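Structure in structure tokens, see below.
Of the protein chains in this complex, all but one are displayed in their positions.
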Amino acid sequence: MTYAAPLEKANPSTPAVDMNALVECIQACFDCAEACTADADADLAEPQVQTMIRCIRLCLDCADVCLATGRMLSRQTAFDPATARADLQACALTCKVCGDECQLHAQHGFAHCQTCMEACRRCEQACNTVLTLLASLPA
Amino acid sequence: MTYAAPLEKANPSTPAVDMNALVECIQACFDCAEACTADADADLAEPQVQTMIRCIRLCLDCADVCLATGRMLSRQTAFDPATARADLQACALTCKVCGDECQLHAQHGFAHCQTCMEACRRCEQACNTVLTLLASLPA
Amino acid sequence: MTYAAPLEKANPSTPAVDMNALVECIQACFDCAEACTADADADLAEPQVQTMIRCIRLCLDCADVCLATGRMLSRQTAFDPATARADLQACALTCKVCGDECQLHAQHGFAHCQTCMEACRRCEQACNTVLTLLASLPA
Partner (left out) sequence: MTYAAPLEKANPSTPAVDMNALVECIQACFDCAEACTADADADLAEPQVQTMIRCIRLCLDCADVCLATGRMLSRQTAFDPATARADLQACALTCKVCGDECQLHAQHGFAHCQTCMEACRRCEQACNTVLTLLASLPA
């Protein structure tokens, strides 16, 4: 059940980019924030927590950046393309680095890192899609 | 697409309460945070913004409290029932008060407030379900 | 350098409670969120991280709840005493439980836990002060 689509459609402001891409990016950001928060905790519960330190740290960062980005994109009123762009770039990179780290652990059989990796990959892609759309806006 | 279910299931820690109720509450909290963030912005774009001030304020509060609660519940490791209970009570009440305010505006035809109200009602109910389950834990 | 005092004083809305108590509580919440975020990371860097799991978890919770509370209290417009009260109660309890855990580690010589405990104690006290003031408001 997602509220992003009806809410963004009912917003009196005109969206800066294609509505479907925007909604998918908002949803991907919030979902990735949730996944990273949960994965950091699952890592912490692993007997070999010492090998998960970098994963925990990057998941905490990624949750924070995804929340900031998801919230910024949820706002259509007086949208500022330049700051959105910088934030989306930071979010896409953080998702890539965190997703790469999760992938290493997924390959060693950690199912929670596999799920988190999927959330990071989807969010990275959604940010890059919106970045491409923003790049084609008239200056 | 939700990651809460596979992530919580893959967590090595044992959940404090029924997994399905926990996952629904985590999801409802993040979804409500997203809805409230978007509704505050939609309110801000309304020509009659002066009549939406209380709705904006409560939506901003509700987004913050729902995020804190969704993140706390995403953590199963060393779960602390007493603090969870206090936080869920704060979240349920904030969702109720915010949902009531959104309902007033929904009745005047604001579709974004209708959607936000639904997110608040669902989150309030999910918090109360987990509260009931926590109340039956051995002391 | 704190901005809470001049900002709350310049707000056109009338504060619900004594301004000095309000400003101290806002500042204590943000400072405690910062301390808990940093302490969770310092714990993660300890060779005996396995003994710090509960401290990390509670610090992450406490940071989230303190941020939600600090942000809610920063808003004076259409202030809602009932939700503020529930949130302050959750924050005071979370600070108490987190502060108790930090104290255990401080007694074993972890200086970062000592500092975090001080931030938690101060925030717990500031929340309780505002709770007392809110209790004396006319219903």
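The first chain written gets the first letter, and so on, giving A, B and C; residue counts start at 1 in each chain.
Going forward, contacts are C-beta pairs under 8 Å (C-beta built on N, C-alpha and C of every residue); 3 or more make two chains touch, one makes a residue touch a chain.
Since we're looking at a predicted model, the values are computed, not measured.
J.: For subunit C, which residues lie in contact with the unshown chain of the complex?
T.: Answer for subunit C: residues 1-4, 6-8, 10-13, 26-27, 30-31, 33-35, 37-39, 41-42, 44-47, 63, 67, 70-71, 74-77, 110-112, 115-116, 118-119, 122 touch the chain left out.
J.: Just the residue numbers, please: which parts of subunit B touch the chain that's not shown?
T.: 40-41, 44-45, 49-50, 53, 56-57, 60
J.: Considering the whole complex, not just the chains shown, which residues of subunit A touch the missing one?
T.: Output for subunit A: 53-54, 57-58, 60-61, 64-65, 67-68, 71-72, 75, 77-80, 82-83, 86-87, 89-90, 93-94, 97.
Throughout what follows, only the chains that are shown with their structure count from here on.
J.: Give me the ID of the chain with the smallest distance between its Cα centroid and the all-protein Cα centroid.
T.: Closest chain centre to the overall C-alpha centroid: B.
J.: Any idea how many Å lie between the Cα centroids of subunit A and subunit C?
T.: The computed centroid separation for subunit A versus subunit C comes out at 27 Å.
J.: Hunt down the residues of subunit B that sit against at least two other chains at once, touch-wise.
T.: Counting only residues that touch two or more other chains, subunit B contributes 67, 71, 75, 77.
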